[in-house]
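In this view, the complex is presented without one of its protein chains, the others remaining in place.
Note that the chains take the letters A and B in the order they are written out, and that residue 1 is the start of every chain.
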Amino acid sequence: MTPRILTKSDTIVLAGSGVAVVLAGITRYTSVPAVVAFLAAGVAVALLASVVGRSVEQLGDRFGPGATGVLQSALGNLPELFIGFFALKAGLVAVVQAAIIGSILSNILLVLGLSFVVGGLKHGVQRFDSDRARTSTVLMVLATGALVLPSLASYVHAPAAAHEGTLSLIVSVVLLGVFILSLPSALKRSPEPILDRSKIITTRPAGRPAPGATRPASKAARSSAKASVKASATGSDGGSAGPTDTTPAAAGAQSGVHAEAPRWPLWLALTLLAAASLAAALVSDWFVVALEPAIDALGISQAFAGLVIVAIAGNAIENVVGIQLAYRNQADFAMSVIIQSPLQVALVLAPALVLLSLFTATTLTLVFAPMLVVAVAVTVIAVAFVVFDGESTWLEGATLIALYAIIATAFWWGG
Amino acid sequence: MTPRILTKSDTIVLAGSGVAVVLAGITRYTSVPAVVAFLAAGVAVALLASVVGRSVEQLGDRFGPGATGVLQSALGNLPELFIGFFALKAGLVAVVQAAIIGSILSNILLVLGLSFVVGGLKHGVQRFDSDRARTSTVLMVLATGALVLPSLASYVHAPAAAHEGTLSLIVSVVLLGVFILSLPSALKRSPEPILDRSKIITTRPAGRPAPGATRPASKAARSSAKASVKASATGSDGGSAGPTDTTPAAAGAQSGVHAEAPRWPLWLALTLLAAASLAAALVSDWFVVALEPAIDALGISQAFAGLVIVAIAGNAIENVVGIQLAYRNQADFAMSVIIQSPLQVALVLAPALVLLSLFTATTLTLVFAPMLVVAVAVTVIAVAFVVFDGESTWLEGATLIALYAIIATAFWWGG
Partner (left out) sequence: MTPRILTKSDTIVLAGSGVAVVLAGITRYTSVPAVVAFLAAGVAVALLASVVGRSVEQLGDRFGPGATGVLQSALGNLPELFIGFFALKAGLVAVVQAAIIGSILSNILLVLGLSFVVGGLKHGVQRFDSDRARTSTVLMVLATGALVLPSLASYVHAPAAAHEGTLSLIVSVVLLGVFILSLPSALKRSPEPILDRSKIITTRPAGRPAPGATRPASKAARSSAKASVKASATGSDGGSAGPTDTTPAAAGAQSGVHAEAPRWPLWLALTLLAAASLAAALVSDWFVVALEPAIDALGISQAFAGLVIVAIAGNAIENVVGIQLAYRNQADFAMSVIIQSPLQVALVLAPALVLLSLFTATTLTLVFAPMLVVAVAVTVIAVAFVVFDGESTWLEGATLIALYAIIATAFWWGG
């Protein structure tokens, strides 16, 4: 591979963002139909989110995978955070709450389903016995459980329901605390085993004559990777988790797709990160401004707008990577990357928005509309079994997408 | 084994059905106590369901396991469908809804529990690491999740609750769509690996001197079966799933018990299928006619009648095969067969009844009585862990039966 500074896909995304931001600006300050302005801002936000993601990656590669992971978790949700903050300022609490739940659902139903369908149609049954995916799932189940407790307390009229604001704050601080606890070991992580592991995986197709027999190969890769991990882990620090590291702060770093050397010079990565973040903040504002008129024009409910549209705009493009990995038969990595995202929503985005709402006129609590809790509970439990199954078929993927469609439909009708 | 046309068990079931249908007819048109007429019709329906199942099997064996699977899923629920349809015509919506949930519960609590008890008492701890069982379970969890969403939307008074009919129709169409999606790959399935697999399993006891060490043997069998599958799958089509096929349309075909050549001539299989189906339609009507007076005479609730009695009459005998498999220490197959049944209820029977109800005076929605949703939610989650555990003891079986007894008790009292 020739080390170019900008790959073709980099160029497309950067140019696309530039154009989209300009278009969004024009639609913002001229009198176009609300839906057009909304679409333009949505596309711009989605593309800027992708630029932020790429900058973080290039920046992080310079400091090792630990730092990349931490940076990605800290900045990866930035566009969603901006949108959420401006929407709170605009008093759109229902949209923000739906978008939080929608971020979780769109990742573990739509994106995961698409990756199963794409991977399954191309490669048949895919296996992903990744310890990381399972542990991320366990953390996601625990974090989601904590996240919905204030809602449940409210529905059953527990005494704590009278203190839902305080309870939401406590839950948010505790969840952020868990996230912060995960940072040190994520930073400490030594990069070698990951490179090692990715090497094994990339050389696998060449080394194995029978491409159908994926399981034994991946097992061998895994145990060999594990062996080297154990060795290095024993050597360096007993408490750190090595490449089976499952800390939420270690998101995309281990995805194996970006194990190559950084392509962007430091100044470029920093400049693009700053520029894209600023632009994202600006465009997020436009997006929210256009949101309400667009909702009215389209005649959809606030819940649907948040659950489906805002959620997909906020983290859609970044998640294409999971589908790409499944297409390349790296089901383990695909699963890890996709499951990481809802975990960060529960541990970082939702708590951060609750705390940020202290600085807006609108107070965001973790007491969601009951149907949102229903949707996330059904989904998280079902998807946890999907992950624990350890293998996927395209039909499972189709069923995940079907469930997403049904849930989206259930939110179609307004109040 | 001498290839007879009718085995002893065939003869018993056929003769029994004939007698039962005649008895049911007599009790239908003479003035006997309602409970007697109801019992006669119930026994006749159960036996006819068994005849339908056997005809489909013999018919399917002729066209390969793919076709058998598809036929079985299409026709296996026929008697339940008839009962449901006539009950809807009679306005017994509560009975039909309870029977849908009851079909799921009786399979994954009562039948699964009995198979664990029977298998565990005879063979000690049984293992069933079947990929198929786990994937069927995942699909069951997803489908059940979709199935209960309209109910949950209704309970929490979501805006969608005002459109519960439309939402039920959409959910039904989507679930049937998932089922239809599963048909092509089920039909495409090549039969060799299954025969291969069943051969390995039947020769196991002879080939292994130590009968206690079942795990290594079954592992070897599985991996060997997998190897041959991989080979054939790679040769024919990359997208098809082979014998680890987990499509719901591939029900009993892989059960391994019927891997032998078809015993019935084609005309006999077709005639019996047609005759049994017609008779099932007729007797289902009688069954429903006798249902209401019997409920009154027995003083039980409609919910209990549907959940326990109708559900067991509709698919009881067919499920004996799962218990037989467990008794023969084929725990993997037993689990696959038993889990397949509730999956088909969620993907085919329930949606089909919702659509059929468009042609009756009574409208069936997927908004169930809350206690039905409670029962199915608790059960499906618990049983999913049972399947994922990968091993069973008779005590686990006893606990499943105990849970069934408790749920049945909770429905004993009328409204």
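In this text, a residue touches a chain if its C-beta (ideal position, glycine included) is under 8 Å from a C-beta of that chain, and two chains touch if they have at least 3 such contacts.
Remember, it's a predicted structure, so these values are computed and weren't measured experimentally.
Checked against the full complex, the candidates B:S301, B:Q324, B:Q340 or B:S357 give a single residue touching the omitted chain, namely B:S301. Hidden from this view is one chain, which touches chain B at 120-125, 155, 210-213, 215, 301, 303, 369-371, 374-375, 378-379, 381-382, 385-386, 388-391, 393-396, 398-400, 402-403, 405-407, 409-415. Take chain A: the residues that touch the chain left off the picture are 131, 134-135, 137-139, 141-143, 145-146, 148-150, 152-153, 156-160, 162-163, 167, 170-171, 174-175, 177-178, 181-182, 185, 226-227, 230-231, 233-234, 238-242, 244, 246-247, 381, 384, 388.
The definition used in the following text is that only the chains that are shown with their structure count from here on.
Chain geometry summary: the mean Cα position of chain A and that of chain B are 39 Å apart.
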